[in-house]
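A single protein chain has been omitted; all remaining protein chains appear in their positions.
We just call them A, B and C in the order they show up, numbering each chain from 1.
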Amino acid sequence: MFAFTVWLSATIMFAIPQLAPGDPVSAMVTRLTQQAGFVEGSAGMIEAWRERFGLDDPLLIQYAQYLKNMLTFDYGYSLSQFPVEVETMIADAIPWTIGLLTIATIISFIAGTVVGALMAWRRSPALLRLLLPLTLTFTAIPFFILGMLLIYLFVFGLEIFPVAGGYDSTAMPGFNVDFIASVIEHGTLPALSIVIGSMGFWALGMRGMMITIEGEDYLTLAQAKGLNPLRILFRYQIRNAILPQFTALMLSFGHIVGGTVLVEYIFGYPGTGSLLFRALSNSDFTVTQGIVFILILTTAAAVLVVDLIYPLLDPRITYERSST
Amino acid sequence: MADVLLEVEDATKTYHSRGETTAALKGVSLVVDESPATIACIAGESGSGKTTLANSILGFTQLTSGTISYRGTNIATLTRSQQLEYRRDVQAVFQDPFGVYNPFYRIRRLFDVLIKRFRLAQSKAEARELIEEALNVVGIRGEEVLDKNPHQLSGGQRQRIMMARAYLLKPRLIVADEPVSMVDASLRAMILDVMLRLRDERGISFLYITHDLSTAYQIGDDIYILYGGELIEQGRAQEVIENPQHEYAKLLIGSIPVPDPSIRWNREPHSQAG
Amino acid sequence: MTLTVQQTVAPAETTPRRPRSPWRNTKLMVGTLMVLVIVLIGVLGPLFWDTRLSAAASSPLNLPPFWEAGGSSDHPLGTENSGRDMLALVISGAPATLRIGLIVGVISIVIGIVLGFSAGYLGGRIDSVIRTLADTALTIPALAILIVISSYVREIGIATMAFIVALFAWAGPTRLIRAQVLSMRELGYVRMARLSGASTVDIMFKEMMPNLLPYLAAAFVGATSGGILAAVGLESLGLGPQRIPTLGMTIYNALQSSAILRGMWWWWGLPTVILVVIFVGLFLISTGLDEVANPRLRGRR
Partner (left out) sequence: MTRDMTRSGEPLLRIDDVHVHYGRVIAVNGVDLTVSRGETLGLVGESGSGKSTLAMAILRLITPPGRIVSGRIHLNGVDILSTGGRQLRQLRWTDVSLIPQGSMNSLNPVMRIGDQIQDAIEAHDRRQTKDSLRQRVLSLLDMVRLPARVYGMYPHELSGGMKQRVCIAMAIALGPSLIIADEPTSALDVVVQKTVAETLLKVKEELNSSMILVGHDMALQAQLVDRIAVMYAGNIVEVAPVAELFSNPVHAYTRHLIASVPSITERKPLVVKEFQRPDLTTARPKPELREVSPGHLVALDDEHSDRRTSGEASEREEVIPRG
């Protein structure tokens, strides 16, 4: 599945330029020239490019070469910042994105799951159950819109958070308190917009599963055993209801990665999302391609990891597989 | 010699999944007579293959090898029009009296669909008469149920209407797959009684699939006992129950609780576990 | 096959009262109302307001709404920095956005029904192929691929945009419908229909489909909403149609000009409000439909 996903995505990305009319490199450079009026060393760029990708070779060889380049993380030079290599740009940006996303997703997954469980739990206070459906509505709103609202509220309005970047320019990057504090300060709002926007999704899924298993005999038996209600909630209800959540988590990685491009951009966060946005604005095709491929790779890897963990969580997994 | 309605010869069904082969049926042969109409009982516990057999006869699954012949014709080789004819002659009643009703439609549609597809009536009045007659056989008046939604029916009505539906086609054979295992004791007698009357008064034969040997004994003419996909005991109902030959048949019959507190169950343990 | 004697705790044969139609669901109705409001803005708006004002340089620059200092009643909702009238932008942008969603929804649900039914009902090899494809399409970060595609296809219109987005939107409905069909295939009434000599097509469309309606509706709404999300995302990245003033493009322009930090809230805020109404409306419709399909989710305090 992992390999198939990566291969298919890569092939689609290879096929698109082929389907588009004209020579992609010349087209790109022409467009750049149109936009900038003049591009330094454009002729050399075209030459380097043509040679690197062997555009004069048969299609099949080009394809093989393309796959090899992709898999060896060899993406060539940036068109807009020639001669910076795409790999370097991505390598600088990717820790930011992965850090932000991992933390935001985990927070949102845990918070949403707990909230969803409490919504379905009969012993939860009524107030909680009344209040939560309102917050669920945020699920419907895209992350970047939430991000814009947060900026308007906290940066423009209340002026309590910094607006742009991943850290304060006065902080020295490295493992020191100032820098880490600054990173957290800058990361809070982007993370918050993701957490607010996706928490309800987890809560809804969890609530649905909790209700689905509500009448199960093993819950009645657990109650009859005189177990502590909290023990029943965690070991019996949540433990069983949470399983489909992991499948959803698996899928959500794909969507969150794509959906945060705009979040990063509006917060000026120095991750791959902002890089991608800039590449798109500058028609920097090599960078776009490199980033998208990395996104696909990380998503597929995340799916793979969750897939590997799943059997540890559900002892019945081998059975499930054969029936569905 | 009696006319043979349905003959199963050497029926074998194997399933392959994940490199493992399991046999649901192993060379089962049996015969259901047409006249006199017969209630042939297929008895067995879960996993014995009785449901696979029923599904094969109804054309829901194909046998791996062996044949099922209806009035001498192999049902696997039926043409399209013959298939429709076979559907008309061989009907079924299932275990779950709830799930067999499409919740989207009223009861009337159950009958209308059959009348239309099998061209049972020339006019509306004729159709109405046919439906009424079929329902009367099971002791229900049309006006009580036809315009209701399935969820408005009682448990007893549900299973009896299914009998009426099968009867509408005037079939030769009804495959009754556990028709009473999900209904209460008082309804059970009512449904078994409908089966007996259809046999005696309308000449319809039954293949009664059940896990419950005591009801098979009550209404059956012949009993076939399946175990692990194999036919291990067969004969007239009386003989099979009173004088079983196969060890498993003995165990099975010995395990059935007797509704009389003065006859104590033989309390010896039979086997280690279940 | 196991025999399970159902011992219902509550009596099974209580008075058979017909329950209030599940379609009369509050969430469903509120959501529909919200979407209708947006449709009305698009339908009735052009009758009252000149939508040509959505073109650049048709109006003065950077006007706030009329109630703020410096606002003008000629442009009641203000204008942005290249002289587009915000009211005209909203009136022409809202229906464009809905239209994209609708096209995506229709394409996805049609593909979903065809593939989902084939996979679920026919099973076997067809099922494994369709399932693998759908699973893959779900894992691929769709927006990323869409970005690459859109950056190539320059002359993009509403329909092209919708088709591109639909490339990835069919997988969800397909999976959902397949799962439902799979669970229905062995149901008593489907077996009964086969026994009544019904054809495969009859079984799919007359027996299964009516009972799948709430699921289909939910899948359709989900695909529509996902389509709008993807389209607005692309537009906000500057990858949308260039000639049509979409809501996403307005947001793109606002972001490019730092409208938020310049305090020009109406510029980004108005399209955002419209989008939020659309998304929340569709969300309510789809949770409402979930409750219709699955009665256990209904009526919980």
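Heads up, the rule we're going with is that a residue touches a chain if its C-beta (ideal position, glycine included) is under 8 Å from a C-beta of that chain, and two chains touch if they have at least 3 such contacts.
The structure displayed is predicted, hence computed values, not measured ones.
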## Note on the structure
Contacting the left-out chain: of A:T88, A:T102, A:N176 or A:Q223, that is A:Q223
## Note on the structure
Missing-chain contact, candidates B:R87, B:R158, B:R172 or B:H211, resolves to B:H211
### Query
Footprint of the hidden chain on chain A, which residues?
216-218, 220-228, 231, 235-236, 239-240, 243, 313-316, 319
### Message
Touching residues of chain B against the unshown chain: what are they?
### Response
45-46, 133, 135-139, 141, 155-156, 184-190, 192-193, 196, 211-215, 217-219, 237-238, 241, 251-253, 255-265, 267, 269-274
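Going forward, only the chains that are shown with their structure count from here on.
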### Message
Under the document's definition of touching, what chains do chain A and chain C have as common neighbours?
### Response
none
### Query
Distance-wise, how many Å sit between the C-alpha centres of chain A and chain C, to the nearest whole number?
21
#### Entry: Separation of mean Cα positions, chain C and chain B [Å, integer]
48
### Summary
The residues of chain B that touch chain C in their complex are 46-47, 51, 58-60, 83-84, 87-88, 91-92, 94-96, 98-105, 110, 113-114, 117-118, 148-149, 151-155, 178, 181-182, 211
### Task
Flag every residue of chain A that touches chain C in the complex, lowest number first.
1, 4-5, 8-9, 12-13, 16-17, 20, 120, 126, 129, 137, 139-142, 144-145, 148-149, 151-152, 155-156, 163, 204, 208, 211-212, 214, 250-251, 254-255, 257-259, 261-262, 265-266, 276-277, 280-281, 283, 285, 288-289, 291-292, 295-296, 299-300, 303, 324
### Message
So in the complex, the part of chain C that touches chain B is made up of which residues?
### Response
1-3, 5-6, 12-13, 16, 18, 187-189, 191-198, 207, 210-211
